[in-house]
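Of the protein chains in this complex, one is absent; all others appear in place.
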Amino acid sequence: MIVVMKTASTTEHVNYIVNLLNQMGLSGWVIDGNPQKMIEVLGVNGQADRALLEDAPMVDRVLEEAKPILAASRLPGEKTLEILLGSAASIRARKLGIIAGPCSIESEGQLLEIASAVKEAGAVALRGGAFKPRTSPYSFQGHGERGLELLARAGEETGLAVVTEVMRCDHVDLVARYADVLQVGSRSMHNTHLLAAVGRQSKPILLKRGWCATLEEFLLAAEYVMLEGNRNVILCERGIRTHETYVRNTLALAIVPEIKRVSRLPIIVDPSHGTGQSHLVTPMSNAAIACGADGLLVEVHHSPPQAWTDGQQSLDLEQFRSFMKGLKAFAAAADREL
Amino acid sequence: MIVVMKTASTTEHVNYIVNLLNQMGLSGWVIDGNPQKMIEVLGVNGQADRALLEDAPMVDRVLEEAKPILAASRLPGEKTLEILLGSAASIRARKLGIIAGPCSIESEGQLLEIASAVKEAGAVALRGGAFKPRTSPYSFQGHGERGLELLARAGEETGLAVVTEVMRCDHVDLVARYADVLQVGSRSMHNTHLLAAVGRQSKPILLKRGWCATLEEFLLAAEYVMLEGNRNVILCERGIRTHETYVRNTLALAIVPEIKRVSRLPIIVDPSHGTGQSHLVTPMSNAAIACGADGLLVEVHHSPPQAWTDGQQSLDLEQFRSFMKGLKAFAAAADREL
Amino acid sequence: MIVVMKTASTTEHVNYIVNLLNQMGLSGWVIDGNPQKMIEVLGVNGQADRALLEDAPMVDRVLEEAKPILAASRLPGEKTLEILLGSAASIRARKLGIIAGPCSIESEGQLLEIASAVKEAGAVALRGGAFKPRTSPYSFQGHGERGLELLARAGEETGLAVVTEVMRCDHVDLVARYADVLQVGSRSMHNTHLLAAVGRQSKPILLKRGWCATLEEFLLAAEYVMLEGNRNVILCERGIRTHETYVRNTLALAIVPEIKRVSRLPIIVDPSHGTGQSHLVTPMSNAAIACGADGLLVEVHHSPPQAWTDGQQSLDLEQFRSFMKGLKAFAAAADREL
Partner (left out) sequence: MIVVMKTASTTEHVNYIVNLLNQMGLSGWVIDGNPQKMIEVLGVNGQADRALLEDAPMVDRVLEEAKPILAASRLPGEKTLEILLGSAASIRARKLGIIAGPCSIESEGQLLEIASAVKEAGAVALRGGAFKPRTSPYSFQGHGERGLELLARAGEETGLAVVTEVMRCDHVDLVARYADVLQVGSRSMHNTHLLAAVGRQSKPILLKRGWCATLEEFLLAAEYVMLEGNRNVILCERGIRTHETYVRNTLALAIVPEIKRVSRLPIIVDPSHGTGQSHLVTPMSNAAIACGADGLLVEVHHSPPQAWTDGQQSLDLEQFRSFMKGLKAFAAAADREL
């Protein structure tokens, strides 16, 4: 049970409710939400005198659910939130947001060559990893801040918004200085402190679904961000781990129309991690758009066999151009535009 | 290791090779393939004198793989097999095969009403279950042969090809008398005797992927059918079992373009079982066509809330008409036609 | 909703209830259970007048559940069913049932050597496959009836009960002529016709859990057997398919104590298929007994590297002797005996 306080509630009001709970033999845990404070009721739910709580003047309402989706839910008739990716780009209404670029930022030359090509082909934003979460400590972990500098420069030169991953709470300010969009990766979807930290700044968040997260856990991760005041969350399906072996992950596209039904947040699809195979990127991107995705996150490299990371799932520049051309018909069929 | 005999090989030739294996301290197991007999080498592979086997005059070739895909593989440049669904319909080239109908055949009136509606909306075949595999023995198991009669009659009256499931070896002849296409359901994909039995008759087979089958197991199930001489196999993705709970199954659409790449067999998608939710059927059907599916298998009922089985995932007649209309744009984008 | 008829109900009584349902705008599907007939209510549940049904004189009770576990449930205080494996062996009370033998019956010599060794080491029954469900049609499918003959002979010579798999309805009589226990394999757990067919004869059934079956589906498969009158069902956990790759399957042992809690049926564990690795068979067998398993099904071969099937997961004769010795302490700790 969760007691939602009215917006203007003070600490005193909150304490009043906590005392009321104590008198019922329960405890209260205070959630410092923005704009509304809340109190989770701890102990045996059945002991709470709901009417008494609802009657308290500074209480807005009392929720029976343990894990409500308060900020990310879609209201009846509501449209998907429009989200600006920096000053130049956006994910909004009919316009699809295609974000493309290398898995890892390797060098200035590499990044600029790829950035120019994806811009020309129609991408609205550039992706590139500076801090890399890797399975092995003996694998390249990214160029760090130098990578961020290269990314920001490539964004300026091409006019593309830039997207990159942030992996730890004490890096949020650093990454936000360089990036237009902060990515919270799959391995971090359950990192609640990081979610709250990116929620306390204003740049939009690209939140990837965890490897085996449920729909509810995915939306609750978005709640962690939104509860802090940042409503600019873009969800991203990138495949789940199953028994399948011909793909790196199983792209579970049904989550796209389901998210559109229950949530106001836009959702894009990462067909690169979602399949792990470059030859599957194009058909699965077409499918993603066909079932309602608001955009795509695609790995592109000027020379995939030489890529430091994820070469097997990267399109080369020529493939990306064909990819974008082919996508147009599916965008049109879905009543969207590139 | 598998020794493939030349087409004209006799039992004598086969015995000669088995004796040769025995002399090597190995055993041979004879596969009575059509058109080529084969011999699996049993024992320790390393003991086999491959050159000696290859030199035998009636040996075509020797395969190192334990589980080759011989009949279902796509040759370089080969097109997907065209498959006739009875006299009136087909899955071929650009034409998409939309198969629709109720989960269970309930009554003559029900079936005819649905059949007429799906025919008018553009379906090429009618599905309907007469023998039903159900999780519980306390659930309706289908009308059996009476259901087959109703199905055949509905096919005649509407001109639709009819598709229905066969569940046991000794029912194959019975079902083949009434149906244009024999479905082998997900729970039967590993039923090797049934696969061989349907392979020994000539009507086309709709083979659904097992609940947790791999791509390799799926194709090997098709090999069981094809090895007996029946090449008319249509594969069907219908979702796999994962940790996801907002859907009945996780529709794993990447198998569609992967099958198109490695196999000559057509593949269709069942968005009804693949999601278990009627509101997800349309977007996931659009996605299936967008990534290359050759058709769809869709559950339709004139009154889903009253359906004896699977009402939650069934479209009603009006929804199916809209569904077909909406599909056209995606078919066109995929360079296919309804 | 399911209407359970009193034991003495006639067809007339059943028809009376079906008519009653028709008058409510519903349909009824008759389940020819032994000893009680039942009627599943089809249509919209809410339309059924439950009181009217319960008042009918030949109705025993009305169940709201769609998929009740009627025969396999454990009553309060009830003990696990004792099951005789032929005349010489049993799974009962404190006595653990260890069933061992080769994956495939290869030859008379092979089978007798293994049978004698497992008998001497303390096994109560011999396993061996004559009809083999294989992923590939190019793999050895078993010696069929000749294998059954060899198995029965090995049973006679050693005094072991013999267990072997039956794969199709029209083989049930054949297999039951030779075997003391009929195994329904994992790939057949959802083969409802086969389940009913083995339920119509009296020899005990060893029912393996499907590759991705839930606990409920597992018990409902047992219901299919028991509904026909055969109560002698031994359940067998053999691992489920997950993302793990160092094992062939993930042995999900928690199902053992859960089955003991909710069902009256005994449950044994197959650590050979459950891991796919001979070096994991001993520790996982110890664990199975520690959490309450009533027995084990273990693959043993006199020369695993030369085994025609499953050599990687088979213990050799010496390993099996050590295995049985080591098991004693865990059996004692679990208050059981070998």
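In this document, chain identifiers A, B and C correspond to the written order of the chains, with residue numbering beginning at 1 in each.
The rule we apply is simple: a residue touches a chain if its C-beta (ideal position, glycine included) is under 8 Å from a C-beta of that chain, and two chains touch if they have at least 3 such contacts.
Computed from a predicted model, the values in this text were never measured in an experiment.
J.: Give the labels of the shown chains that the missing chain contacts, considering the complete complex.
T.: If we consider the entire complex, the absent chain touches A, B, C.
J.: Looking at C:G109, C:P257 or C:P305, which makes contact with the chain not pictured?
T.: C:P257
J.: Looking beyond the chains shown, say which of C:N34, C:S116 or C:T214 touches the absent one.
T.: C:T214
J.: From the list A:A48, A:A117, A:L148 or A:M167, which touches the chain that is not on show?
T.: A:M167
J.: Contacts of chain C with the missing chain: which residues?
T.: Residues touching the hidden chain, for chain C, are 212, 214-215, 240, 242-247, 250-258, 261, 274-275, 279-280, 283-284, 286-292, 329-330, 332-334.
J.: Touching residues of chain A against the unshown chain: what are they?
T.: Listed in rising order, the touching residues are 2, 27, 29, 31, 38, 40, 42-44, 66-68, 70, 106, 133-141, 167-170, 187-188, 190-196, 210-212, 216-217, 220, 223-224, 227, 241, 305-306, 308.
J.: Considering the whole complex, not just the chains shown, which residues of chain B touch the missing one?
T.: Counting over the whole complex, chain B touches the hidden chain at residues 241-243.
Criterion: only the chains that are shown with their structure count from here on.
J.: Among all chains, which one's averaged Cα position is nearest the averaged Cα position of every protein chain shown?
T.: Central by C-alpha mean position: chain B.
J.: Please tell me the distance, in whole Å, between the geometric centres of chain B and chain C computed from their C-alpha atoms.
T.: One centre to the other, that is 29 Å.
J.: Hunt down the residues of chain B that sit against at least two other chains at once, touch-wise.
T.: Correct list: 212.
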